[in-house]
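Of the protein chains in this complex, all but one are displayed in their positions.
Letters A, B and C mark the chains in the order given here, with residues in each chain numbered from 1 onward.
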Amino acid sequence: MESRRVEALADGIFAISMTLLVLEVHVPALPATATAGQLVTGLLQTWPKFAAYAGSFLILGVLWIGHHNQFQYIRRTNRPFLWMNIFFLMCVGFMPFCTALLGSFIWNRVATAVYGVSLLVTGLTLYGQWRYAAGHGLLGDDATPEIVRATGRRILLGTQGYLVALAISFLSPPIGLALYTLIPFFYLRRSRIDEHLVARGAQRSGG
Amino acid sequence: MESRRVEALADGIFAISMTLLVLEVHVPALPATATAGQLVTGLLQTWPKFAAYAGSFLILGVLWIGHHNQFQYIRRTNRPFLWMNIFFLMCVGFMPFCTALLGSFIWNRVATAVYGVSLLVTGLTLYGQWRYAAGHGLLGDDATPEIVRATGRRILLGTQGYLVALAISFLSPPIGLALYTLIPFFYLRRSRIDEHLVARGAQRSGG
Amino acid sequence: MESRRVEALADGIFAISMTLLVLEVHVPALPATATAGQLVTGLLQTWPKFAAYAGSFLILGVLWIGHHNQFQYIRRTNRPFLWMNIFFLMCVGFMPFCTALLGSFIWNRVATAVYGVSLLVTGLTLYGQWRYAAGHGLLGDDATPEIVRATGRRILLGTQGYLVALAISFLSPPIGLALYTLIPFFYLRRSRIDEHLVARGAQRSGG
Partner (left out) sequence: MESRRVEALADGIFAISMTLLVLEVHVPALPATATAGQLVTGLLQTWPKFAAYAGSFLILGVLWIGHHNQFQYIRRTNRPFLWMNIFFLMCVGFMPFCTALLGSFIWNRVATAVYGVSLLVTGLTLYGQWRYAAGHGLLGDDATPEIVRATGRRILLGTQGYLVALAISFLSPPIGLALYTLIPFFYLRRSRIDEHLVARGAQRSGG
């Protein structure tokens, strides 16, 4: 089974989940005749929703790049792999709910915990499907053992970060939340996988 | 007419329907100052919505894989086939409503019946368009009679399962619901079609 | 400028508009403990929403096939053509609103008129962009003058049908509505364009 349509479904679900996040940012419930000052106050009070939108958009961006990178190497799919993907996408599609929950109850330990557990499960699924693909011959020859390890480690690192953030959020939701938001920036760093993909691309288009 | 854009529309409608399901899972209607305990209680009371989300996501996943598998063999489309696809996608796009209905009235025979009938019609449409494609020369040469039969049988099996679940749900909604949720797992089994597709792929990339 | 991404945007907007229609079909506002009988009554009273969903889904299906057929011949795009497409998609994206209006005020002349005018404008835009493409060398060589005429005529026929339905809906909304719903079925007929596309496909893959 080709991987092209799996990617199409994944891109669709990512795009929609990322865009649906904004539906949770409601316009302040003020009369149409509200003054500028009232509207500013109304918008400022909505800050947890804005923060939740931006944070979740970035996190979904990280996950999308991770999924994207995996499929650079995946050559074949099979039924269990398809199902892992569907479960992964079910977690992705659940993010708008977690984001809405967090935006509504920003200082509530339960909301931060639901958000964190959801991220953990999503990260572990992404890791699991990578390990499965590597162990069942679904990757191309260019996925050297080193690349398989580096990719797996990179997914796990973020997931461990979410585990720590989750634990901390029980002690202090604000610090936990700050960590959730900072973890995506870790992925801005250039990785060994990037170098490999660039080198591979050069090799292909070159000699 | 090429099948590429039909697949694009189908992937889009599947992706959106699967993601819209989450809009029916509402954040508990509690004040922003709710305690952790109140939020836990509120979330636990929402369980039918979570269950309906997960169940419908899996079922749409099964249908998407089924549609995906059909298009591995479809080489041509014609106008009636396009219309069957549009009717099939109309059923897929109706799932968020059925899911919302079930999530709101989980123990109500009418909600489980609407859900079951909708699945039945969807499955029969998928079966019908496969039979039509096979009978009107829309399939490629690699779709041997055996594959045509095996694919049809596989779709019908699940549809028969939904028929049984529907009948049982009139006697007992809980058991009917449990069956609805279990049927997708039947599709986890490796099928003869998978083997055929793998063999065909190997043949193509190999000698 | 390639036409591939225009098609991708169009497929996306069609898929989302078709799927968003279902958000206007609300679950009956009944307590969770409603009896089966109450739920049946509640669902039956929602019939205009179901009808509006099905009707609009079919009409969008017709428009999508029309757009799809045009792009079988389009080889190039330019800026004005891109803008006509964006205007066309703006009409497509407006359909969920017209559908919601009709679903809420099914016997109101204004609702049926807004719906009809919207369909007219959409059809005329689709016709206009086809004429523009034909007149500005955006079509491939396989778009013979006969095909250009047949395609244009086919779009206009439906649009004229909507004009008639619109006029009738002022006299009698029920008959107007019935016509709106029947027009898509006219497009089920096999057209000369289909034969041409099939012949062209055979020629390509054949000798």
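In this text, a contact is a pair of C-beta atoms (placed from the backbone, for glycine too) under 8 Å apart; a residue touches a chain by one contact, two chains touch by 3 or more.
Owing to the predicted nature of the structure, the values given are computational and were not obtained by experimental measurement.
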item: Touching residues (missing chain, whole complex) on chain A; value: 7-8, 11-12, 14-16, 18-23, 25, 27, 30, 32, 34-36, 39-40, 43, 53-54, 57-58, 61, 64-65, 68-69, 71-72, 187-191, 194, 197-198, 201
item: Chain not shown, touching residues in chain C; value: 1-2, 5, 8-9, 11-13, 15-17, 20, 23, 76, 78-80, 82-83, 86, 89-90, 93-94, 96-97, 100-101, 104-106, 108-111, 114
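The rule we apply is simple: only the chains that are shown with their structure count from here on.
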item: C-alpha-based rotation, chain B on chain C, 0 to 180 degrees, nearest 5; value: 90
item: Chain centre separation (chain B, chain C; CA means) in Å; value: 25
item: Distance between the centres, which are taken as Cα means, of chain C and chain A, whole angstrom; value: 35
item: Sequence positions of chain A contacting 2 or more other chains; value: 16
